[in-house]
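Here the complex is missing a single protein chain, while all its other protein chains stay put.
Here is chain A:
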Amino acid sequence: MVKFLKPNKAVILLQGRYAGRKAVIVRSFDEGTRDRPYGHCLVAGIKKYPSKVIRKDSAKKTAKKSRVKAFVKFVNFQHLMPTRYTLDVDLKDVVAVDSLQSKDKKVTAAKETKKRLEERFKTGKNRIANHGTVVGNLLCEIQV
């Protein structure tokens, strides 16, 4: 009976263009708003995962391959699959409700998110045990 769709929860999108992508809940509106009379939340997720880096890659190639592309979106709760993982990346100041009002605000929000996610990914990469971290999991594609 604990409410589990809280901010910072890792979540998988089930429908839409970003189906199958992992995302983090930034803010949740359980009762809905006037425009959206259903329970929904604001998520920030990964549009394009970083690709696999091999030892042979040059530094330039590594940098290029570790890029992350992010998105910001309102999603109905029904179209999310919650996981038991949380991601403690601070996205609340970056992604606000009004950042989806206009296209350029959306772009800046997505860029900030991308930056934060990328730096988490990179510090995760330098650690020895990478596969256990949530960030490592989040930034890998789901193996179907």
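Things worth noting here:
Here is the rule we use: a residue touches a chain if its C-beta (ideal position, glycine included) is under 8 Å from a C-beta of that chain, and two chains touch if they have at least 3 such contacts; residues count from 1.
One rule holds for everything that comes next: contacts and distances are computed from a predicted model.
This figure omits one chain of the complex; the name its UniProt record holds, of "NUP43 protein", "Sodium/potassium-transporting ATPase subunit beta", "Ribosomal protein eL8/eL30/eS12/Gadd45 domain-containing protein" or "Integrator complex subunit 4", is "Ribosomal protein eL8/eL30/eS12/Gadd45 domain-containing protein". Taking the whole complex into account, chain A touches the unshown chain at residues 1-5, 30, 39, 77-78, 81-82, 84.
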